[in-house]
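Only one protein chain is missing; all other protein chains are in place.
Moving on, here comes chain A:
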């Protein structure tokens, strides 16, 4: 009788159990260090009663999502990394069916109407995916391309674009950055010129995650001449309109399984009713959703950092140099202790910011601090752990080298470190006066 996907998880069960019988108490890792092998160690879970922001439902959510990841995503990650893309429609449909794409979105449009702490729980659990590209792609779908639409879009627009995105029927992407404008969002050049009851769009977007597979784009464009913070609008742009060209899939250092596109717009006609909310307020809407985007990214990388530390411990425990495990050398276990300490500190900041945010506070300063720290800590952590893995760490077969490449993006994308520092200084009132 053929074993289907569901039995795969139970097969892993039998493999790890029977392998355990052959290993000693000292914890020799029975499984290969292959990047897609399931880790044999598990960090103990926090008890539900004492957690700062999570309830039993959060933990139930995480457990269910974990099963989905173990069955539908992780077994294929190596393949998708090699192919430089993943089947977005298929995976988003599976996630959408289970309710994970619309956690904080309105119930009338297929969402669950839960608060942001549930989105953070989802982001954390997605960190168990054995690459950075797929969580990033999911994050764009659930928390980057859709929040403004959910909050400010018309009902008709929400029905056409938000509902199918939450259900996983339509793949979304975000069109903000351009070749000539990344950190400096206000200097984007893409223009949407009004002609009757249509806009004609010319220009292009860069670094578009999901761009080669997306059904629609949440596009930021200049819709009038005026002050750069007041002349932009967010437009729901179907990607199959004539004039939309996917120029190329960008070949990147990491995040290989996530397809990143450069897109051109050549006289693309889109109805005026596709503008989200008010014309001219696009820049403001975009800024509003950054707090969530940043906390999401932090939550996601924390879980992966824990896994990298655990896998490094596992590897260095059985790898011997100078007649004893690498782990026994003080520089190694002390450094891992330092890194774990920093991970826990960042986690505390995340939960604090989340708790305040769901109570209605503005957490821009804390979110920016957390994002800044996440990018930098990921670089330090991947660098130190890679060193401890030695030659093996330099190969493509292990998770630590993939993490090294993938996590480097955190200091650059979704708000570069320097932008975060600028925001923090603004709150600290230390910027030069004009």
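To be clear about the criterion, a contact is a pair of C-beta atoms (placed from the backbone, for glycine too) under 8 Å apart; a residue touches a chain by one contact, two chains touch by 3 or more; residues count from 1.
Quick note on the criterion: contacts and distances are computed from a predicted model.
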Chain excluded from display, named as in UniProt, from "Electron transfer flavoprotein subunit beta", "Gap junction protein", "Large ribosomal subunit protein mL43" or "tryptophan--tRNA ligase": "Electron transfer flavoprotein subunit beta"
Option from A:100, A:216 or A:283 whose C-beta touches the chain left out: A:100
For chain A, the residues touching the chain missing from this view: 1, 3-7, 9-10, 12-13, 16-17, 20-25, 27, 38-45, 48, 56-57, 59-61, 63-65, 67-68, 97-100, 103, 112, 114
